[in-house]
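Presented below is the structure to which this report refers.
Missing here is one protein chain; the remaining ones are kept as they sit in the complex.
This part shows chain A:
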Amino acid sequence: MTMMKTSSRWSGIGFQALAVLLALAFTTVVMLISGADPLQVYQNIITGALGSPTKVDDILVAWTPLLLATAGLLLTFTAGLWNIGIEGQITLGAIFTTWALRVLQPTDLPPTLIVAVGFLAGALGGMFWAGLVGLLKIFGNVNEIFGGLGLNFVATALTIWLIFGPWKRPGVGSMSGTEPFPLELWLPTLPGFRLSPLALAMGIIAIAIVYILLRGTYFGLRLKAVGRNGRAAFLMGIPTTRYMLMAFLLCGLMAGLAGATQVLAVYHRLIPSISSGYGFLGMMVAMLVNYQALWAAPVALFFAALNIGSIQLPIVLKLDSSLSGVLQGSLVLFVLLMDGVRRRLTRS
């Protein structure tokens, strides 16, 4: 029995390694097709990510919202929900934060308090948008994928309207976003770097909380039950709709905080694509780690590094920086594929 267990674990790791190799091979082929020298590209990504302390700083800045989004998504995935709407939830968080700051900026309140209210507002914004998806699913019978997708578009449109309408810069609105906030409303950073330790701490705490929730609490276990067999969970007396709604709200809270950090610690204003795709990237991280909170943090860090590492590709090699997306996406696909292959082989 134990023999079989260990052998299946080793075969699992073997298949994972094979998946990584296949993803690298696939990405290499894509590079060859686009006429680039793969070795040079990989070297560039590595130096682009780790070449200097500033680069490492950039990775950590990108890691923060990705951690928050992934942490939230682990909860919705556990409840069996595909929270595609996370992008819109991040966006609404950013909008609410910006709103709170704009309202409180002219007052005499201390800047620290305004920033704190900004975070709170962001969390509420994300919860509001996620709550809508949940209510639509539970009471309107609208699948969360469709509801989320629709609300993503609404969120984007809302951002654009705010930037070019009520919140436009003095003079003429522009794609560069709203008027930047004054320095005292910026989240404090390490001297000489862009990283805000407070924001990073929030991301790490979020993933830690999710890890503990899912591992050792009644809440986490019931969420798991709802996700794996909602009918049986209901018959056992678990209020399934309440748990689904809570998963949405908690995910929205973390997504909203991600949006808030984007405003308070990174851009210091509302810009059109404020979510930077961290919601979808978080989905890929969650799928890649098979919804295990323990592995989410390092994998999210790796993905953040790939994102940062590919930024200089257009300048140095005239390649599009979306190449990192090809690697990330193919990694997820091949890991899922190899998992399917392994199951098929071990079953027969």
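By our rule, a contact is a pair of C-beta atoms (placed from the backbone, for glycine too) under 8 Å apart; a residue touches a chain by one contact, two chains touch by 3 or more; residues count from 1.
Simple rule for what comes next: contacts and distances are computed from a predicted model.
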item: Listed names "ABC transporter domain-containing protein", "Sulfate transport system permease protein CysW", "Acyl carrier protein" or "Sensor histidine kinase ComP", with the criterion being the UniProt name of the chain not displayed; value: "ABC transporter domain-containing protein"
item: Touching the absent chain when the full complex is considered, from A:T217, A:S322 or A:T346; value: A:T217
item: Among A:F26, A:W99, A:F234 or A:F302, the residue in touch with the chain that has been omitted; value: A:F234
item: Interface with the unshown chain - residue positions in chain A; value: 216-219, 221-222, 224-225, 228-229, 231-239
